[in-house]
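For reference, the structure I am asking about is given below.
Of the protein chains in this complex, all but one are displayed in their positions.
Order of writing sets the labels: A and B. Residues in every chain begin at 1.
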Amino acid sequence: MDKTRQITMIQIAAILVSTIIGVGVLPLPLFAVNALDSGAPLITLAAVLFGFISLLLLSLLGMRFPRQTIIQYSEQIIGKWPARAGSLLVIVFFAVLTSLTAREFGEVVVTSVLKNTPVEVTVIVMLLLATFSTRNDVTVFAYIHYFYFPLILFPALFIVALSLKNADALNLQPIWGNDPQGVIPGALTIAALFQGSFILTSVIPSMRRPQKALLASVVGMVIAGGLYVIIVAATVGVFGAEETKKLLWPTLELAKATSLPANVLERLDAAFLIVWVTAVFTTLLSSYFLTTQSLGLLFRLRDHKLFAFFLLPFVFVLAMLPQNIVQMYTIVRMVGRIGLILTLAYPALLLLVSILRKKRGEPVGEVAQR
Amino acid sequence: MTSTKSASPFEDNIAFIQQQCGMNDDFAIRRFHVFGQYPAVIFCYDFMVDPQALNFDILKAMMYLPPQLREADIKPDQLLDIVVNDTLYYYKIKLEIRPKLWIDNLTRGRTVILIDGIDEALVLETRQIDKRAIEQPATEQVIRGPREGFIEVLSTNLTLIRYRLQTSDLRVKVMELGRRTKTAVAVCYMEDLTNPDLVEEVHRRLSKIDIDAVTDSGILEQFIEDNHFSPFPQVQYTERPDKVVSNLVEGRVCILVDGSPLALIVPTAFNQFYQTVEDYTERFLLMSAVRFARLIAIIFSLIFPSLYVAIISFNPELIPTEFAVAVAGGRAGVPFPAVVEVLIMEVSMEVLREATIRLPQQVGGALSIVGVLVIGQAAVSAGFASPITVVIIALTTIGSFATPAYNAALALRLLRFPLVVLAGVFGLYGVMIGLILIANHMLSLKSFGVPYLSPLAPGIFQGMKDMLFRAPLWWMPKRPGLLQTQNLHRLNPDQPIPPSRNAKSPLDLSNMEEEER
Partner (left out) sequence: MAKLHSAKIIHLTCVMVLTLPILTGCWDRLEIEDRAVVLGVSIDKAPPESANQETEVAHVEGANPIPPEDMIRVAVQIAIPGRIPLGPGESGGGGGGGGGKSSAANTVWVLHVVGHSIDDALMNLQQQVASSLFFGHLRVIVISEEVAKKGLENINDYFRRNSEVRRMAWILVAKGEAMQFLTAAPKLERVPTLYLLSTLEEGFRMGKFPQDFIGMFWSNSSKKGQEGFLPYVELKKENNVEIAYFKGPKMVGSTSPLEIGAYMAIKGINPAGYRVIVQLNGAADTVITAATHRKARYSVRIAEGRPHFTIHIAFEQNVEEKYSEHIGIDNQEILSNIEKKQAQVAVEYFEQFIRKTQEAHSDIFGFGEYIRAKRPAFWNRNVKTKEKWQEMYKDAEFDVTVTMKIRRVGMKAR
């Protein structure tokens, strides 16, 4: 049996879910109500479908080239130098995404829990955490995601379940919203939260059966997207659209508005935020892993570990660039839009060209075993 | 005595042995005549051999001709044949021609007999070492389950395994490790079960060891484990033969070391450290609950103090208002921050624990009570620690004793300290960072190729039946998947379980019918 192909379908799904669910969940309901007040769950759903297109393209590409990552097969499809330029863009984008994720979470922590701690410290701690773990191989990477998967899913579902008793269905009606103004930009902003799913292209070459990549991405997307929709629905259901618009991190506020029965813990916001460290960590890990691994492949290095520490200062400086939280969110939105082009259009282009030029990677699995 | 130029090779050999071992006072040399005519000499280390066997089964037998050969005339070239085949009442006889190996055999407690005119020496297994009786395992006691534990002597330990596992598929390969101690190390596995790659890997790692002394299995462990810097043990040890046997039939490999009562089991996953023999001998429902309590104790012993520090110093809004105010009152006189207070208490608790282990048993119990009184009550009344800290530390310490495996508990206890420090710096955030680091480390660990957190980490649902809870045995028909055994099923999955028929239905009873009438 091939020793490097160890990752199962469920692990891929877990990787996708825990990558997608990250710090973006905290302001998610705000994005959604700004787009379409009481229709927030609907717009989230639309964004999920939108995000799924990119994932679909990636898994189709991955199944066409089951032995390679996007860095490698893009060279086969569109030629060496255009592909390298494209890969470099992808790498830079994910480095930026890593830094923004770290910064965003650093801001959340500094605003709500550790008020006097410098944001630099919280950011560097998260980045160091991701760096150490990035130095592992892809199997351990999959294990890490798989292990944290329930730790991410259940606290979120738990908060939602506890808050449901305060929810009011009227807040979610009409389901198509009252004021459909910023629908398209809003949907794009939310869809940008799914960009982490690009990690799929890095792990397909290690899948035991790459043919199942599509199934894995459907499962992953259903879970992650479902959680997104549920969280938005619960937040809007509890607060109402107008109140949600006044909150910077409505999901965190949702945790604040719930308490455990019997007053074991009086409030859950700090606890929730702390558990959410795992969710943010897995997201960071994915994007950083993608960055370093792609960089390693681009430079034809056998080992990507070298880059883990090498890139750290750059990512850290990037993270420190936004001057304040408002500017940071402006940048997050902007980068998200640019990223959509990259994560959607680039794979689409690759897939199209590969179909037209009838390029295919070497198959593995059942065919190879025969 | 030693003459450098003697005529016969016989005398040369005696001189050689004497030169090697003769200066030891516990070395015995006895000259005699085989069948009253051929000169011979016996060598042995005095106190390592069985004198009874030596006197009667060997010496006596060799001095007299066997009755059936009384009449025969024994020629020198027949001598060896007759001695081995007709004379000696002894089944463990080897012939050895290389003088160097005679010495090796002698140091191992065997007896070497040289006969004039014969080049080969007779090597007899006469070793008799005083050993303690088979007792109840001290560190792994059970209420329900076998009471036997390994002792130091390898042969006895192998016996204990073999009589529990009476099959020809049990392979025992003995190798010799330690340049000076020449310790016998036995590798046991099931021929038709265990993954051959695993067996090969164990042999490979063992054969690479080249050290002076192997005095215990713990020494070996440090040379064959995967990650030397990890606080977590990656090899399990046990002194229970039944545990070894059940691990063997699961497809693991066991390593026994002569002179050590602890067998090593590889590969090891973390969940083995909180499983006990009783989990399987008692009813599954109850033991699942007990195992759950054990898991909680593990988690307690790891994170409780850091959680306390984080909540008290960083997030007091998490605890109920009245309690928070009361805690603040309890802490009002304490001069240190909670981190320092907890660290001091933890360290003194460790000191106390260590002292209790070192002390003789009779004193130890008394000391621990005195210690708890001193540390707890006095510390509080001296304004040195708050009462709640004492409660937390006590819970933590007790929690760490609930883990069945001492080395795993030690690892978690050690990791508690960095967690407390992290909690003191970053509060709950720091605790979580620490836990993530620990979890990531555990996820990246492998023991002989098996992921340390299996079956959780690669996600083998079959194995998870024996992780958080213990499923009924009939519900776990397969061996642990990650060991990649050659044979998958440990029980026939089609057997009717639970037994579906009553032996006697109350309706069948005749006296019931009589009562009817």
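In this section, a residue touches a chain if its C-beta (ideal position, glycine included) is under 8 Å from a C-beta of that chain, and two chains touch if they have at least 3 such contacts.
Not measured: the values here are computed from a predicted model.
In the full complex, the chain left out of view touches A, B. Of the candidate positions A:L89, A:L128, A:L157 or A:I338, contact with the unshown chain belongs to A:L128.
Considering the whole complex, the residue from B:A72, B:I97, B:A213 or B:A326 that touches the absent chain is B:A326. Only one of the listed residues, B:V244, B:A338 or B:V420, touches the absent chain: B:A338. Remark: the omitted chain is touched by one listed residue; of A:F239, A:F289 or A:Y346 this is A:F239. Residues 229, 312-317, 321-322, 324-332, 334, 337-339, 387-388, 421, 424-427 of subunit B touch the missing chain (whole complex, contact as defined above). Taking the whole complex into account, subunit A touches the unshown chain at residues 38, 111-118, 121, 124-125, 128, 166, 170-174, 176, 178-179, 238-240, 242-243, 245-247, 253, 256-257, 259, 266-267, 269, 309.
Operating definition for what follows: only the chains that are shown with their structure count from here on.
We define each chain's centre as the mean of its Cα atoms; on that basis subunit A and subunit B are separated by 46 Å.
By the touch criterion given at the top, residues 314-315, 317-321, 426-429, 431-433, 436-437, 439-440, 443-444, 451, 453, 456-459 of subunit B touch subunit A in their complex.
Listing the residues of subunit A that touch subunit B in their complex gives 6, 8, 10-11, 14, 109, 113-114, 117, 122, 125, 129, 132-133, 136, 140, 143-144, 146-148, 263, 265-267, 270-271, 274-275, 277-278, 281.
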